[in-house]
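Below: one structure in structure tokens.
For this depiction, one protein chain was excluded, whereas all remaining protein chains were kept in their positions.
To keep things simple, chains are lettered A and B as they appear, and every chain counts its residues starting from 1.
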Amino acid sequence: MFANYIKIAWKVLLRNPFYTFITLFGISLTLTVIMVLTSFIDHMIGSNYPEVNRSRSLYISFLARRDSVNTGMMRGPMTFQFLSDHVKTLKSAEKVSIFSFFSSSNAYAGSKKINLQIKYTDSEFWEIMKFDFLEGKPYSDAEIRGSQHVAVITHTLKQQYFQDKDEAAIGKTIEIEGIGYRVIGVVKGSPVTRIYTAADVYFPYTAPKSGYDQKGLNGRFVAVAMSADKQSLKAMNDEFQARISQIPPDVDGRKFTSLEVPSQTFTDIFLSTVSQMGPNGKTIFYAAVAFILLMILGLPAVNLVNVNVSRIFDRASEIAVRKAFGAPVNTLLWQFLVENIFITLIGSGIALLLTFGIISWVNASDWIAHLDLTVNLNVFLISMLVTLFFGLLSGVLPAYRMSRLKVTDALKA
Amino acid sequence: MLRHFFKLIWNKKKANSLLMVEIWASFLVLFGVGSLIIYTIRNYIEPIGFEYENVWALTADQMNDTTEIVGKGQQAIARIRSYPEVLSVSNMSSNFPYSNSMMNNAYEYNKRKVQASTLITDENFGETLDIEMLEGKWFTAADSVGKYKPVVINHKMKEELFENESAVGKVISDKYKVTGVTGYFKEKGEFDKNKPILFEQVSGKFWNSVILMKVKPGTDAHFEAKLVKDVTSMLKDWTLEVDYLTDSRQNQHRITLVPVVIFLVVSLFLLVNVAFGLFGVLNLNIAKRKNEIGLRRALGATERNIALHFIAEMWVIATFSIVVGLLFAVQFPLLDVFGLPSGVYFLAILASIGIIYGIVTLCAWYPSAQASRINPATALHEE
Partner (left out) sequence: MIRLQQVEKVYRTSTIETLALNNINIQIEKGEFVSVMGPSGCGKSTLLNLMGLLDEPSAGDITIDGTSVRNYSDKALARLRNQKLGFIFQSFHLINDLSVLDNVEIPLLYRSGSNAERRRLAKDALEKVGLSNRMNHFPTQLSGGQKQRVAIARAIVGRPEIILADEPTGNLDSVMGNEILDILQKLNQDGTTIVMVTHDESMAKRTHRLIRLFDGTQVL
């Protein structure tokens, strides 16, 4: 029975290739846009490689001080000293890592110039951020204490810097700004969009030029504190903020009256870039996003509904004729239903293929290094159901209502 | 006749409402993308005003070093200048052309206030980047002795601050004296808007971290590696980074063009989707109105009249949608939320109107031609 419906639905679709095409085009376009978009959002704020512990981590990325009249403001990353005094010692944290934001430099391999991002980290960094080590291992506390010139590099840099791409890089020396570093580990790179982990070279924080011995409050380092689980985040946040409130804003003799060091989840950080635009900017941003989404999703929906509604008259006459002959209309309604589900499924299938195509193309392009977009199947299923809902609303519901009419009225319609 | 179409569409507004919503939304999408593209193109066609080929930017950051920073930096500059491969060297603040860093300040002359990008540069900047001077000359070391700091401004800033007056010799914000006016200078390159720029002379008090150098064509990374090695040995514990302006330029282009291309592609698909939809709906509508077509033919309409009838109906529908869309679109120049010049919005509106009429005409063409070929005798007897 069901197979028969599908067979008929298939035939109906082939009989109206143009409308089938329009509908499929609309459905697959909309779903593709939704999925690619959510894939980007997931990429930006989800717990992805190597920041798999994002959901139970607090990011402490800046210290801001203001004076009483709000004219002077100082804001930026902190010194290693400050962070090891106030974050490293948190009791409620399972692990704390202190590391620098990346800084740029160059390396030269013969006549080739390589642009580099450098990051100075402690050893806990490698425990919180789960990098895949393709070769070797991270530096240990002993190596850090010994101020050894060692480095962890990404696979991409290894390929660029060393002549023999297949040979192990471990033990080889990479020269950056006149200093040779021994490679002790090779990792799969992190996308540049994950600014807390992305770099090409990772040095122990005791390496030259890291600036870890700087004094005072503002420096070049940030920290991530990881709690045992998501539920303990609040306690960790409270403990940290309680400590911060103990620090006098004018601790270093500067005339500041307020001091804040936010400890935020990654999502909060992501959203606060928006809120920095000011209340007006925020409104505009959300309005613009809402409008764009409405257009991207609304237009194809209106289109689908429009085409469906126009086709109802075809269906009305079909219903009327059937009724006039006394044939059961339910079969016909079932057929419309199956047809609608069927076309939504095909459209979704196309969308899935398209999304995979686009995502792997974007991943492969050099637009963003180490990009690792993935398809979120939950989003896919939800958007498919929404599409189906619109299809049924505009294609089957009117047909159902029409089937309840009297024959003569149906003929008139 | 026109009145007839308006009446017909007005009386059928309920049946046509979905079409109108669709065209209205398409208009707004077009308007948005159009504004973005027109703004981008308008910026692009204005010259950047400097030469970026074979220019390198060496960023030398002193890090924890605190002793004799300026002196060490100057020695490094002198060393760089001595290489035969280097044609010209200039020291400047970190916001070199095409870089991601920016510095803004407010300046005032005669109660007129202007927000301008400030670049702190030395006297060789104009030469290193081949900047054209319209008025006066670039400041020299000799200019730094007076009470006022010597500055050079670009033409845009001169226009906004001095309008038609000559700028050379004038004092800005009681602090700066203009020694020259450049032609175009768009600091972030092709897609940057032509905005006011002020070049302030470097003072000997602070180290400005960028050394901009123009090298001979064909100079490669071998020389660069040697240069970095030499400079590193002079500036121990400093960090050094070399950027080619051509690379930074590519990066800036990517930042500008990627969103434009994404918006363009998505809205193109949306419009194709809408166009197919319109086409389908029109086809169905015309099939439903065969009787009316027959009737009109009987009452004296020619084939051409019928074809034009359906195209005209679509035009009227499009007109209603556009009028509503315009109410939304004009808010942008009126409220000025994104700070684009209103000319951009105006052009975008015109272009969107043109494209909308184009699309509906295209979509109505085939169904209308089909309609005009319907045999009136059979159409009249079809129930």
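Convention: a contact is a pair of C-beta atoms (placed from the backbone, for glycine too) under 8 Å apart; a residue touches a chain by one contact, two chains touch by 3 or more.
Values in this document were obtained by computation on a predicted structure and should not be read as measured data.
Novice: Kindly name the visible chains that come into contact with the excluded chain.
Specialist: Result for the missing chain's touching partners among shown chains: B.
Novice: For the chain not shown, which residue from B:K12, B:K175 or B:K236 touches it across the whole complex?
Specialist: In the full complex, the listed residue that touches the missing chain is B:K12.
Novice: From the list B:T140, B:T302 or B:Q331, pick the residue that touches the absent chain.
Specialist: B:T302
Novice: In the full complex, which residues of chain B touch the absent chain?
Specialist: Within chain B, the residues touching the omitted chain are 1, 3-4, 7-8, 11-12, 291-292, 294-305, 375-377, 380-381, 383.
Just so we're on the same page, only the chains that are shown with their structure count from here on.
Novice: Could you put a whole-Å number on the gap between the CA centroids of chain A and chain B?
Specialist: That pair's centroid distance is 27 Å.
Novice: Could you pull out which chain A residues touch chain B in their complex?
Specialist: 18-19, 21-22, 25-26, 29, 33, 103-106, 108, 110-113, 115, 177-178, 208-209, 211, 213-214, 284, 291-292, 295-296, 298-300, 302-307, 309-311, 313-314, 367
Novice: Would you mind writing out the residues of chain B in touch with chain A in their complex?
Specialist: My answer: residues 18-19, 21-22, 25-26, 28-29, 32, 59, 63-64, 220-222, 224-225, 228-229, 232-233, 237-243, 247, 254, 258, 266, 269-270, 272-274, 276-277, 279-281, 283-285, 288, 337-338.
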